[in-house]
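Only a single protein chain was left out; the remaining protein chains are all shown in position.
Chain lettering (A and B) follows the sequence in which the chains are written, and residue indices restart at 1 in each chain.
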Amino acid sequence: MELVLPNELGYELIARDAVAAFARRAGMPRDQIDDVKTALCEACINAIEHGNSMNPELRVQVSCCVDDDRLVIEVCDQGVSPFAPKAEPLSMVEKVSGFGSLRGMGLMLISQLSDESGFVPHGEVGNCFRFAFQRHRAASLSC
Amino acid sequence: MMLEDELTVSTRERDGVAIIDLVGDVTTFAEEKINSAYREVTNKGSRFVLLNFRQNDYINSAGIAILIGIVTEVNRNSQKLAVSGLSQHFQKIFRMVGLAQYAEIYQNEDDALDGFKRLSAA
Partner (left out) sequence: MGKSYDMSHEPVEKIIELRLPSKLGYERVAMDTASSLARRMGFHADRVESLKTAISEAVTNAIEHGNQQDAAMKVVVLLTARDDELIISVADQGRKILNQDCTTSSPQIADVLDKPDKGGWGIWLIRELMDEVEFTTAPSGGNQVRMVIHLEK
């Protein structure tokens, strides 16, 4: 399934409820759905605030695909400046000590909640962030 | 992807009333489960049948069609049917569709059993 959202903070909550319904439909366990929801909100907020720089004219696209092995989610923005993550993310100790921005927290959280995550090449303008969750139950392919 | 396990149907008896518990979604996937539970209590000779809904935040028109099928059978077999445990929204839908003319709607199981008691005393 695909979901296209206005680039406005708050709409990540609608995306969260849509994706949670999709994951329930796929038969994922509740605790894993909670991880999916948190990761999705963080990815959408990044797209809205950073990728799309809060520009209300732009959109955020969320795609979900589930197969036997995993649930894969992509969150794409239309930002003109590519996202350039620091080579070495700051550690929690450095952040708490006030070095750098607290903002990179979202990506760190996603990487801990999901089984894999990262930016992927994307044919169009903008950043595309993909994260995936391993599944424990069999299912047939559906997107 | 098991869509069918969205509903759990079970049967039990209380005060001479056959209770069919419906926990979950009542959609097209519910047909076999509901019909076989109804056949089971009917084969046991139950005169009073209660459809007791729980956690049913999704009943759709396909589910309503299944329940109308039960009403047809209940009339044919001269049984009495009641429903309980529906949310306010689905009580409204049942009234709109006209199901309330064929099955008394009660707030909960205890109220329904009291209703059946008054009916059998009359």
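Here, contacts are C-beta pairs under 8 Å (C-beta built on N, C-alpha and C of every residue); 3 or more make two chains touch, one makes a residue touch a chain.
Note that the coordinates shown come from a computational prediction; the quantities given were computed from them, not determined experimentally.
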Checklist outcome for this item: Contacting the left-out chain: of B:37, B:50, B:64 or B:112, that is B:64
Checklist entry - In the full complex, which residues of chain B touch the absent chain? => result 1, 3, 6, 27-29, 58, 60-62, 64-66, 68-69, 71-72, 75, 87-89, 92-93, 96-99, 101-102
Checklist outcome for this item: Note that chain A touches the absent chain at residues 1-6, 8-11, 13-14, 16-18, 20-22, 24-25, 56, 142-143
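The rule we apply is simple: only the chains that are shown with their structure count from here on.
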Checklist outcome for this item: The distance between the C-alpha centres of chain A and chain B, rounded to whole Å, is 43
